[in-house]
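Removed from the display is one protein chain of the complex; every other protein chain stays in position.
Chain lettering (A, B and C) follows the sequence in which the chains are written, and residue indices restart at 1 in each chain.
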Amino acid sequence: MKKNFKETSKSGARGWLLQRISAVTLFVLLILHFITYHFISMGIIKHVDIVEKMKSPWFNLLQFIFLLTAVYHGFNGIWTIVEDYIQMKLIRIGLFSTILIVAFSLFFIGMLTIFKTVNL
Amino acid sequence: MSKQKISIKILRYNPEKDNKPHWSSYQLEAEHDSTILDILNEIRWNIDGSLSYRRSCRSAICGSCAIKVNGQNVLACETPVHKFKAKKLKIEPLPGFRIIKDLVVDMDNFFEKLKQIKPFLILKKSIPDKEFSQSPEQFSDISESVLCILCGACTSSCPSLWSNPEYLGPASLLKAYRFIFDTRDDGAIERIDIINDKNGIWRCHTIFNCMEACPKNINITEFLSKLKVKVVENSI
Amino acid sequence: MKIEEAKHYHRIDAVIVGAGLAGLRAALELAKNNQEVGVITKVYPTRSHSGAAQGGIAAALANVAEDSPELHMFDTIKGSDYLGDQDVIELFVNESIKTVYEFEHMGVPFSRTGDGKINQRPFGGHSSPRACFSADITGHVLLHTLYEQCLKYQVHFFNEFQVFSLLIKDNISRGVVAWDIRNGGLHIFHSKAVLLATGGYGRAFKISSNAFANTGDSLGLILENHLPLEDMEFVQFHPTGLYKHGILLSEAARGEGGYITNNEGERFMKHYAAEKMELAPRDVVSRAEQTEIIEGRGINGKACVHLDLRHLGHSKIMERLPQVRELALNYINTDCIKEPIPIQPTAHYSMGGIPANTKTEVIRNVNGEIIKGLYTAGEASCLSLHGANRLGTNSVQGAATFGRIAGESMSEFTKSGSYESLIPDPLDQAQKKISQLIDGTGKEKHAPIREELQENMTRYLGIFRNEKDMLIMKKKIKELQEKYRQVAIDDKGEVFNLDLIEAFELRNLLDFSEVLIEGALARRESRGAHYRTDFPKRDDEHWLKHTLSWKTETGVKLDHSKKVIIYWDRFPPQERKY
Partner (left out) sequence: MYKRTKIYDLSYHNFIGSWAWILHRLSGLALIFYITLHIWVINTLTQGPEKFDTIMNFLNSPLFKYLEVGLWGIILFHAFNGVRIIIVDFFKGSFAQKKIFFLLIAIAFIMWATGSYIIITHIN
């Protein structure tokens, strides 16, 4: 009947903390983003405007941080959910790989957008 | 005081006869201030002797009688009928645990998990002739957490446990808090290593069901939050 | 039935029956001495009734005021109305200091004084603040800490196992037979030493502060094996039980200055104990309350008086008596800040029990001859530490200290002793009881019998006793026992059969109640908790002695030749005045 409930020696502490740090960052960035793009410009966003903005390295840095935190936060969140509901080791590993692949692809596509736009 | 008619539905399960639990209905007259336990006793003594449940102290201190009534975990012995406005009671065993019979659930894992977090002082310093010195303030850090009667109402109410029965659960994490934050203890590192785990503290998503369920009104979530910060400080 | 028919046969050096403070403390001691130990308990250890103790644990630490073991000894002896054995009390007061420090080192969270020491509060009958406490949950933290220590030392627990019979033959204990409540089936525990620590017997009364589990099982089993019980007539009634429920409201309510009033709003204690008023000892206050009720001054003519805390004010109640307020709010929907709480005396503590010597070995006659390998401690035992009346906070201390002493004597015994052979057909006794209930075709139910017993015990053997009442009860109990023979239960299953357990417990209630009644009838004096309206005076000349009682085929046999041990030069009996 002796049972060991301990699953791994790997900690969840880092993920927990980073989830909160990225959340605070996102809170600021996301709301600013929404206000600028969805209210002030009222959705009438032109290709040229963005290319213009992208010339500022500070703006680019912000975009980069936004992309990084959003993808990290979102997919770390999903990983938490998987950990909650999926106990089967194999399925877990499968899902974890999927999450990693999707997250990295998205990050890659985002980076591509930033780089190419900057170089236009 | 005046009596009133109430109707009661109890989730019954007898492993020697039934494949799965089923509802049985009972009608009886109860006084306004009867407790749920009074009602269960009434049923068992006068209507159906085969109803099983746990109880002992009937004064909310032993932790035997936690069950789910109208969708919420309570101690049967301290919960009066008038707490539920409807004159209908729906009584079930604690969710998230396996049912042994009727309202009796298997608490072995619950206690095993408690054992897991080393629930005893770990001393590396030498023991004094008299008592260890501890200030009233240091005592008050843990005085709320030691109120826990290990009734299991919290752990059973936690949605994280429903989906993952291996989750240590709020009760044992609270116990970990009680020792980690006891100034006499030297075992913080060992215990942090145990709860810093996929089935440990990180399954707590501050859902607060535990706190709502706790008959001793312990602010469990606060202590778990303090623990999380402590674990983070110690492992990063 | 043969051994092979048991569901399981366990062979363990020492078996502890009961996981309250006494049982767990003994188990811990054995485990620390590397003895193999198994604890059998019918409820999970942390559910034992020791956890209900609120006020504190007595020890003369002198942390907040002058105190000494000598003074503790005097208070205990006087409290016992001189029926306590003074050698036991002397051992107790000296060892109790160690017990508390040990508890502290195990991690018990005691409330603290400003300079970081264990805090102590005053308690009824103690002449110095001596009760070490943890808020109002002292028993709870002690019990949990002990359980956790037992986990640390890998004590083996048989949770939800109920002992159904003792295996005693030729005055040697060979083990016990227990019913597995969860899965059904009888288990044999073959052991060198057995400790009986099954707690009190307050459940024989209707209005009681005791848990459902406090049915004095081992007392019934002792009687069944033709062994005696001691001083069973002494049952303590606590003055502040919640009306109708009997649930205990802590003595602290009076300590903090609560009033007790009758239907005219009068603080009637001035007629009974003008000096101490509400703070007079428990037996005095309980008797006063009962008198008011009998004379028609109960609230609205009901069997209750009022505990009035309103004058203490909101902040004091919230700070010092949160539990009292919560209990009254939860159970009778009364907020003591705004209204008085209806209370009545409630059966609280059993001074009597299984007789034992200072090494906690169970004795079988007035000469102190022992049953080899059988021990007892805690409320189930009668050493006699509390005599005719125990002082608050002395009982958890007694359970813990003599639990440890039991552990010490047992491990000494198990180290050298060997396994005695089992008796032939060890399961018979237990199986018979079960078959009678499960296969029985009688028409009686156990619940009404129990109710009748409890109601009548409260009525006829309550706070005031007299010959006429007790004779009625004596007849009554025969009737009830007769009825019990016709009991059949509804639940025929094996798994968690509460019906079976309660029916079995009723048998014990009936058995020890019978000897209790006889003991009370015979003791023609008033001493401590035993008060007879027909003999209202203490009678040292004839009754400075213990009662030993046996249940025989022909009825109860009493023996009063066991003398109380008294150091006549140090603590000669005097009148008990407060």
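Here is the rule we go by: a contact is a pair of C-beta atoms (placed from the backbone, for glycine too) under 8 Å apart; a residue touches a chain by one contact, two chains touch by 3 or more.
Here the structure is a predicted model, which means the values were calculated and not measured.
Undergrad: I'd like to know which visible chains would be in contact with the absent chain if the whole complex were considered.
TA: Looking at the entire complex, the absent chain's contacts are A, B.
Undergrad: Across the whole complex, list the residues on subunit B that are touched by the chain not included here.
TA: So the residues of subunit B touching the unseen chain are 13, 15, 20-21, 68, 70-72, 92, 95-96, 98-100, 106, 157, 159, 162-163, 165, 205-209, 211-212, 219, 221-222, 225, 228-229.
Undergrad: Which residue numbers on subunit A touch the omitted chain?
TA: 20, 23-24, 26-27, 30-31, 34, 38-39, 42-48, 50-51, 67, 70-71, 74-75, 77-78, 81, 85, 102, 106, 109-110, 112-113, 116-117
Throughout what follows, only the chains that are shown with their structure count from here on.
Undergrad: Counting in whole Å, what is the centre-to-centre distance of subunit A and subunit B, each centre being its mean C-alpha position?
TA: A distance of 38 Å separates the two centres.
Undergrad: Averaging only over C-alpha atoms, locate the centres of subunit A and subunit C and give their separation in whole Å.
TA: Comparing mean C-alpha positions, subunit C is 64 Å from subunit A.
Undergrad: Report the residues of subunit A in contact with subunit B in the complex, numbered from low to high.
TA: For subunit A paired with subunit B, touching residues are 1-17, 80, 83-85, 87.
Undergrad: Give the list of subunit B residues in touch with subunit A in this complex.
TA: Touch residues, subunit B against subunit A: 108-109, 112-113, 116, 160, 163-164, 166, 168, 193-194, 196-203, 205, 228, 231-232, 235-236.
Undergrad: For the complex, give me every residue of subunit C touching subunit B.
TA: Residues of subunit C touching subunit B: 43-44, 46-49, 51-52, 61, 101, 104-107, 109-118, 134-135, 137, 140-141, 144-145, 148-149, 151-152, 182, 209, 211-213, 245, 247-248, 327, 330-333, 445, 447-448, 489-491, 493-499.
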